[in-house]
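One protein chain omitted, others in place.
Every chain is named by a letter (A and B) in the order it is written, and numbering of its residues begins at 1.
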Amino acid sequence: MRTPASTKIVPVTKRLSELRGKWAGWVLITLVIAYVALLIMAPLAALTINAFEKGAGAVFSSLGQPLALQAFWNTIWIALIVVLTHSIFGTIVAWVLVRHRFPGRDLIDGLVDMPFAVSAVVAGYMLLLLFGRNGLLAPLVEATGIRVAFAFPGMILATLFVTLPFMIRELIPVLEAFDIRQEKAAATLGASGWQTFWRVTFPALRWGMIYGVTLTFARALGEFGAVLVIGGAAQGRMMTTTLFIYHALEERQYIGAYSAALALGLLSLILVIGSDWLRRRGHQ
Amino acid sequence: MNTLLAGNPETKTTGTPLPWGRWGLRSVAISYLLVMLVIPLLVILQDGMREGLAELWRQVTLPIAWHALKLTLWTSAVMVVINTIMGTLTAFVLVRYEFPGKTVLNAIIDLPLAIPTLVTGVMLVVLFGPQEAVGAWLKDQFDFSIIFAPSGIIMALLFITFPFVVRSVQPVLLELDRTQENAAATLGAGGWTIFWRIILPPLALPILTGALLSFARAIGEFGSIVIVAGNIPLVSQTAAVYVFGEVESENRLGASAVSIVMVGIAFILMMAANYLRKWSRSGSEKEVE
Partner (left out) sequence: MLTNLHKKLILPFLVIALLAASCSSGASSQGGEVKLVLAAYTTPREAYRELIPIFQEQWKEKTGQTVVFEESYQASGAQSRAVLEGFEADIVALSLEADVIRLENAGLITHDWRSKPFGGMVSTSVVAFAVRQGNPKNIQDWAELAQPDLQILTPNPKTSGGAMWNILGLYGAAQRGYVEGYSADDAGAQEFLLAVLRNVTVMDKSARDSIVNYEKGIGDVAITYENEVLVGQQAGQTYELVLPTSTMQIDNPIAIVDTYVDKHGTREVADAFLDFLFSAEAQQVFAKYGLRSPDPAVAQATADQYPLIEDLFTIAHFSGWGEATPRYFGENGIFFQILGQVQGIQITE
């Protein structure tokens, strides 16, 4: 409550603290911008400058080399398979975790997050233990003739492991927030389980799925440690873009390495920022 | 809200979306997780225990392995402290202030998620390597190489985990009710007091969650560190790089042993993060009601 005496004081102190606040604000903003500039923008700028050292022509021609194109193709192929698989099974898992109750549910809920914290090297190593020559599942490999270690399927499995949490984590809150009465209404009107899911629930999951797909895709594009351990270093069929970058560095083909790195980063960035922007637009 | 419905099994599902029945769905989910998650984790456990618990412990406490684990933990911890402070500040600045370039800054936050970790390492070497711009200057002025040392590890980790604290705090900060702050300001409280006593407390949980996520992400990091750290055993070799070396050189048991420790830490961290997430969600729901 204002007393006559403080009516004069409050505006003064308020103005002072406002000024101090503004000044403090600008200090903070500068601090944050400097931090981001040094930590994130500077390295990126250095990479870009070095990539274009010999001009844009060199960048594009190195990206157009057969080995690079093959590596991109492999990376995208793996990412697509991974996204598709997680879209289907991730939705199922999210559904079961939200809608069902059973013993151990909370434990499984926590386990799903684990690949986020497990080192990529460990992930690759686990697959090696399973599918290597003396691995647990080696007999299975022999029987089916499908090579996993040091072959494409191994790289897919490795990428599947490290990207497991993203889709599920994006879908669970969306599913939880979804008003189940809509489904009941649809059922009352005679819709089958599948129809209800496809036409009532799924559209509401859209944003969760989009963001889940984006994060999964971006992570899959950038996977390195696990594919290094399980995929070896063979060129051609088994080289992802990250492995290509690594080997280009070893071959002193810096322009090639930096160009591929920029291309990969740009692709992921477009996806991440794009979905962010879409989401914000969707909410208006 | 749904918490009410969630407790009542009658209203749980209307019908299953796929024609396989409730247990069909459940078994698909469970087998998927079993194959993708549980079996790989178990196989490491089995391999590590191959020669008994004592041998496993011995492998973990070998000087080089032990040092690698310690290095991983302390560099991640230092990174978390820095990241928490800067991340919270960044979120604060993004939410509370208007300034030129704000939209750009907001977009940049997500950049580290898009950059493959290997590329992060390469970028840091390109910038801070002894022959390059900043690196050469540092070397001439202070005879100090920022990379190829634990400081390089911390820098790489800071880059990679940057979004986590920011994006964890931002939405909560956005939703914060400002009446308390305004009241405090009216009563004469300074900016800092307001920040410390009114703004920060409700942010504690998201900050903690972000910090946990950063830490969890950091302990397993490989791609950037293997490029930027120097990787000298007993100096700059992290646990992930150590495991890589052991996998590639016949010491399977050592690799499995250290992997088990790393997976164990990962498990604890993610369980904690999960718990925090649930806690904060139920907390916010109570507020709404």
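Criterion: a residue touches a chain if its C-beta (ideal position, glycine included) is under 8 Å from a C-beta of that chain, and two chains touch if they have at least 3 such contacts.
The structure presented is a predicted model; accordingly, all values stated were derived computationally and were not measured.
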Identified contact with the non-displayed chain, of B:I39, B:I64 or B:A189: B:I64
Per the touch definition above, residue among A:L69, A:I88, A:L107 or A:L266 touching the missing chain: A:I88
In chain A, positions touching the absent partner: 77, 81, 84-85, 88, 128, 131-133, 141, 145-153, 156, 192, 194, 232-237, 247, 249-252
Touching residues (missing chain, whole complex) on chain B: 18-19, 62-64, 67, 125, 129-132, 135-136, 145, 148, 226, 230-235, 237, 244-251
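Just so it is clear, only the chains that are shown with their structure count from here on.
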Centre distance in Å when chain A and chain B are each reduced to the mean of their C-alpha atoms: 14
Chain B-facing residues of chain A, complex: 10, 13-14, 17, 20-21, 24-25, 28-29, 31-33, 35-36, 39-44, 46-47, 50, 89, 92-93, 95-97, 99-102, 108-123, 125-130, 136, 160-161, 164, 173, 176-180, 183-184, 186-187, 192-194, 196-198, 201, 215, 218-219, 221-225, 228-229, 241-242, 245-246, 249, 257-258, 261, 264-265, 268-269, 271-273, 276
Chain A-facing residues of chain B, complex: 1-2, 5-6, 9, 11-19, 22, 25-26, 28-30, 32-33, 36-41, 43-44, 46-47, 86, 89-90, 92-93, 96-97, 99, 101, 105, 107-120, 122-124, 126-127, 132-134, 155, 158-159, 162, 185-186, 188, 190-191, 213, 216-217, 219-223, 239-241, 243-244, 247, 255-256, 259, 262-263, 265-267, 269-271, 273-275, 281
